[in-house]
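A single protein chain has been omitted; all remaining protein chains appear in their positions.
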Amino acid sequence: MVLLQASTEALNYTWILIVSFLIFFMHAGFAMLEAGQVRSKNVANQLTKNLLTWSIGVVAFFLVGTGIAGIAGGGSFSWGGTASGLGFIDFLYGAVFAMTGATIVSGAVAGRAKLRAYITYTILLAAVIYPVVISFTWSATNTGLVEIITGTPFTDFAGGMIVHGMGGIAGLTAAAILGPRMGRFNEDGSANVIPGHSMTFAVLGTLILAFGWYGFNVGTSAIYGADGFAAAQLGQVAITTTLAMAMGAIAAGAVAWFQTGKVDTLYVANGLLAGLVGITAIPHTTIWQGALIVGIISGAQLPIVFKFVETKLNIDDVCAVFPVHGSAGVIGTLLYSFVAAGAWSGWTPNVGFMIEGLIPQVVGVVVIGGWTLTATAVVWYVLKAMGEARVTPEHEQEGLDVSEHGVETYPEFGSGESVVADGGIMSEDIEATRGSKDD
Amino acid sequence: MVLLQASTEALNYTWILIVSFLIFFMHAGFAMLEAGQVRSKNVANQLTKNLLTWSIGVVAFFLVGTGIAGIAGGGSFSWGGTASGLGFIDFLYGAVFAMTGATIVSGAVAGRAKLRAYITYTILLAAVIYPVVISFTWSATNTGLVEIITGTPFTDFAGGMIVHGMGGIAGLTAAAILGPRMGRFNEDGSANVIPGHSMTFAVLGTLILAFGWYGFNVGTSAIYGADGFAAAQLGQVAITTTLAMAMGAIAAGAVAWFQTGKVDTLYVANGLLAGLVGITAIPHTTIWQGALIVGIISGAQLPIVFKFVETKLNIDDVCAVFPVHGSAGVIGTLLYSFVAAGAWSGWTPNVGFMIEGLIPQVVGVVVIGGWTLTATAVVWYVLKAMGEARVTPEHEQEGLDVSEHGVETYPEFGSGESVVADGGIMSEDIEATRGSKDD
Partner (left out) sequence: MVLLQASTEALNYTWILIVSFLIFFMHAGFAMLEAGQVRSKNVANQLTKNLLTWSIGVVAFFLVGTGIAGIAGGGSFSWGGTASGLGFIDFLYGAVFAMTGATIVSGAVAGRAKLRAYITYTILLAAVIYPVVISFTWSATNTGLVEIITGTPFTDFAGGMIVHGMGGIAGLTAAAILGPRMGRFNEDGSANVIPGHSMTFAVLGTLILAFGWYGFNVGTSAIYGADGFAAAQLGQVAITTTLAMAMGAIAAGAVAWFQTGKVDTLYVANGLLAGLVGITAIPHTTIWQGALIVGIISGAQLPIVFKFVETKLNIDDVCAVFPVHGSAGVIGTLLYSFVAAGAWSGWTPNVGFMIEGLIPQVVGVVVIGGWTLTATAVVWYVLKAMGEARVTPEHEQEGLDVSEHGVETYPEFGSGESVVADGGIMSEDIEATRGSKDD
C-alpha cells in the first residue's frame, strides 16, 4: 500500500472544522449561562433568543453580512453564496465568531425586550454592525480603518475587542435604552437584586463556554502558518488562555470575598469568563507572566464594574455582559503592549514599545466601540420610538415565557412564593393568570 | 531532527476518532432533550434508558449486529471481535451511528413502556433491525437491495433515512402499539397536553445534538478521499448542514407563530433538529439554495405532522420523534434529486434528472421504512401479548422513576399541584404514596 502524504492545507482545515464545531457549541454555553441568570418565568424566552440568534443570524451573515464586510472593507460584495469548497468552511469559521458576538447582547436585554425587537437587532448586527467592525480590521481588503488612521496594525488575535468588546458594548447600550426590569431599581436609585433561577445552569454554561473558548483562542492559530508548523504560537496561546482564565476566576472570587466575606459563585464563574475575554485579543503575544496579570485585572474589575453599572449608571445588565465581555475585552486589548514579550527586558520596561503599541489599540477600541454604540443606539431608539422595544408591564410581570412563547419552562415546579425573588414586587395578578392557564 | 510526513490515512483516522467522540456525545443530547420533555416523575426512567441504550446496544452491535449486517449484505458473519487495529475504530464509527438510531425510539415510548420491554427491543434493534437496514445500503457486500431493485444506488450520505428515518418510524410504530399515556387523549379523541418538566434541559439537549451533528454530517466525509483532499465535499457538507439547521428552526417557529401568535420554544428547538435531519441524507450534493429549502420544508412540516399524529392518529409520540426524525428524514431523502447541483441549470429544472434520481430514493424509503415498521411491530405486539410491554396503571400514575428504578429525580422539588400537568388527571393516590415514601 502506498501511503499518500497529508498536506498542511488538509491538516489546517481539519483543525478549522473541529474548532468551528467547538465555537458553535458555545451557543449551548451562552444559552445555559443566560438561562441560569434569569427568573424562571423568562427562561424559555432566553433559550428561544439563543436558538434564533444562531439560526437567523447565520443566514443573515451568509446572505448579506459577508458581502457588507467586503464592501465596507474596500472590496466587493462577495457574499456567502459566491463561495464554494473551502470558502464555505472559511464562512462557517467566520460565522461562529460573528454569532458569538451577536448572542452576548441577549443576556443584557433579558426579561423585558420584545422578541421581535431582539430579532430585528440581531439581523442588523449580523448583516451590518459586525461586518462593519471586521471591515475595520480582520476582513479589510485594504489595511483597515485602524491601520489607516494610525499607520500601525490593530492587534486583536481572536476577537477580544472585535467580538467580545463589541458584544458587551452593544449589550450595555441596548440595556440602557430599554430601561431596567420592573422593580430592579428603587426611586432613590438603589438597586434590588433579582437573582437568577439556577446557579447550576449558569455554571454549566460557564464551563461549556470555557471548553469552546479553547477552540476560539487556540483555534484562531493555524496549525501551519507561513513559516511552517506554528508550534510556538499554538503553545503560547494555549498557556496564556489557560492562565488568564484561571486567574480571572481567582481574582473575581477574591474581590467578592474581600467585599462581603463570601466567595460568590457567580462572580467566580463570570470572573473565569472575564479572564478568558481579557486574554482573547492577545493570547499569541503575551508572556505567561503577562497572562497572569491580564487574568487578575480582568477578573478583579468584574465586581467593581458590575457595581458601577448597577448603582451609578442604574443600567440593568441582567447577565453582566458588560463587565464580562465589554470592559474585560477593552482592558485586555489595551494591555497588549504592556504584557507582550517585547515590553520587558527582564524587570526593565521598554517604555517606547509600550507607548507605540498602545496607540493603535486605543484607536481600535474607540473606533469599534464608537461604531457599535452608535449603531446599536440608533436601532434601539427607533424600536423604542415605534413602541416595539419592550413588552407591556403586564407581560413583563407575567413573564415572557407565557406572553411571547406560550409555554411554561417548569410547569411542575415553583409556586406563589417565587415572586418574592422578583425585585420585591408582589404580583397577585400573575398568579391568577398562571392558575387559570393550568386549568 | 528529521520530520516524518503524516500519511493521509493517519489524518483520516484522527478525524474519524474525533467525530466518533462527537457523535457519541449526542447521547447526552438525547438524554437531555428527552428528559426535558417528560414529566418529572419519569425523568430517571428516561435517563436510564438512554444510558442503557448505549451500553447494551453497543455490546449487542459488537457481538452480533455487525455479523448480521455482514450476512444480510451477502457476506460473512464477520462480527466486532474479528476486527483489530483500525477495524476497531471503524466499528466504533459505525456503532455511534447505530446507537443514534436506537436511542430515538426511547423518546416515543416514554412514560409507560416497561424497562425490560424497551431493553429487549433495543437489543433486537442493535443486533438485527438496524444491521439489516445497513445491509440494504451502506454495508452491503453486493450493491445492496435498493440498488439491486432499481439499478441505481440509494443516496443517504450520513443516515437521514438509514439512521433518523428508521428511528422515527420505529418510534412511531412502538408508540402506536403501546398506546398513549393515561389521560393523553379524551374519549372523543381530543388531546390533552402533558408538558415536559424542563424546557431548559430540552434546549440544552437540542444544542448538544446540533454540536454532535457536525460530527455526524461533516464527519461522514473523509478528509482524504480517492481523489485527494476532499475540500469541496467537506465545505459543501459544512454549509448545507449549517443552513438547513438554521432554516429548520426559523420555519418551525414561523409556522407556530402563524398558528398561535406565539413562537413556541420547543417547536423552534425541534425545528432546528428537523432541519438537521432533513439535510442528513444529502448534505454533500445539495446546493446551498437547496439547503435553505430542505430546512424550510423540514421545519415547517414539524408542527403540522405533530398535530396530525396527535389529533388524527391519536398516537402519543411523547418527544415528537416522528416529525423530527421520521418525516423529516423521509422528506430530506426524497428531496435529493430536486436540490442537487445537477437538478438545475440556473432557473431551469432538469426534470429527467429529478425523476431518475427520485426512483431509488422512493424505493429506499419504502424498503427501509417497511422493514423497520414490520420488525418493530412484530416485537412490540409480541411483548404486548405477553403482557410485558407496558407498566401497570398504578406504576404509570406513580411515575416510572419510583416503580422501575426506586428513585426520585428531584426529591426536594415539586409538590401536589404538579399532577395538574399530567393531562388533567387528578391522582390523590400518587400523592399519598409519595408522601409515605418521604417518611
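Observations on the model:
Letters A and B name the chains as they come in the text, with residue numbers starting at 1 for each one.
Rule of thumb we're sticking to: a contact is a pair of C-beta atoms (placed from the backbone, for glycine too) under 8 Å apart; a residue touches a chain by one contact, two chains touch by 3 or more.
Quick caveat: nothing in here was measured; it's all calculated off a predicted structure.
Screening B:A69, B:A95 or B:V365 for touch with the missing chain picks out B:A95.
Considering the whole complex, the residue from A:F77, A:F258, A:W288 or A:Y381 that touches the absent chain is A:W288. For the chain left out of this panel, the touching residue among A:A108, A:L243, A:V391 or A:V407 is A:L243.
Remark: the omitted chain is touched by one listed residue; of B:L11, B:M247, B:L335 or B:V363 this is B:L11. In the full complex, chain B touches the omitted chain through residues 3-7, 9-11, 13-14, 17-18, 20-21, 24-25, 27-28, 31-32, 35, 43-45, 47-48, 50-52, 54-56, 58-59, 62, 80-81, 83-89, 91-92, 95, 115, 198, 201, 204, 401, 404-413, 415, 438-439. Listed for chain A, the residues touching the missing chain in the whole complex are 5-11, 14-15, 18, 22, 39-40, 195, 197-200, 203-204, 206-208, 210-211, 214-215, 218, 223-224, 228-229, 231-232, 234-236, 238-239, 242-243, 245-250, 253, 260-266, 268-269, 272, 288-289, 292, 410, 413-415, 417-418, 420-421.
Definition applied: only the chains that are shown with their structure count from here on.
Chain centres here are Cα averages; for chain A and chain B they lie 33 Å apart.
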